[in-house]
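For this view, one protein chain was removed and the others were kept in their places.
For chain A:
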Amino acid sequence: MANMIVASTKTLITSSPSLPPTTTTPRPKFHLPHISLPRLPKLLSLKSAALIAATTTTSLSLAPLPSMAEEIEKAALFEFNLTLPIMMAQFLLLMVALDKIYYSPLGKFMDERNAAIKEKLNSVKDTSGEVKQLEEQAAAVMKAVRAEISAALNQMKKETAAEVEMKLAEGRKKVEAELQEALAVLEKQKEDTIKALDSQIAALSQQIVNKVLPL
């Protein structure tokens, strides 16, 4: 893998010195993004640069280049070593540790809290049912009381009505009796008067006769 990178740097190195003979302008700016040229400047002595410039691009595997590749510190981008198993072990340890201090305790805490809240919520719902029941009970009581009251009222009304009726009847009877009595007295008086008048009529008629017929 490292060779790949080194190989890629080789082509870059060889192409840049081959340019100057054709173009006179220096163009360092073009090479700025090539960040994979770590130790390039100090390696490229003028001698080797001249050598490279002399050779064509097909001479990549010629003498100076392997030494260059050795001198360039290995750009070990894809180098595997003991770091890998150590990272694995570290990760597993981190996982266990985080589980002990973070996931398990906090997760348990959160679950418990959720359960508690749910329970409280349910209990609140239950009391609302209770309230409803109480309300129903109250309504029933009110209904019963109302019925009772209306019944009592009705009965009282009936009683009073009966009493009033009775008293009325009594009073009427009394009045009738008094009337009867008064009528009877009146009748008697009338008869008496008539009788008295009858006796007087005889005397008066005698007087009239005596007056009219002076005998």
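A few points about this structure:
Everything below uses one rule, namely that a contact is a pair of C-beta atoms (placed from the backbone, for glycine too) under 8 Å apart; a residue touches a chain by one contact, two chains touch by 3 or more; residues count from 1.
Note that in this section contacts and distances are computed from a predicted model.
According to its UniProt record, the chain left out of view corresponds to "ATP synthase subunit a, chloroplastic" among "Large ribosomal subunit protein uL18m", "MIP18 family-like domain-containing protein", "Mitotic-spindle organizing protein 1" or "ATP synthase subunit a, chloroplastic". For the options A:77, A:166 or A:183, the residue in contact with the chain missing from this view is A:77.
Although one chain is not displayed, chain A still touches it through residues 2, 5, 16-17, 20, 24, 26-28, 31-33, 35-38, 40-42, 44, 46, 49-50, 73-88, 90-92, 94-99, 101-107, 109-110, 113.
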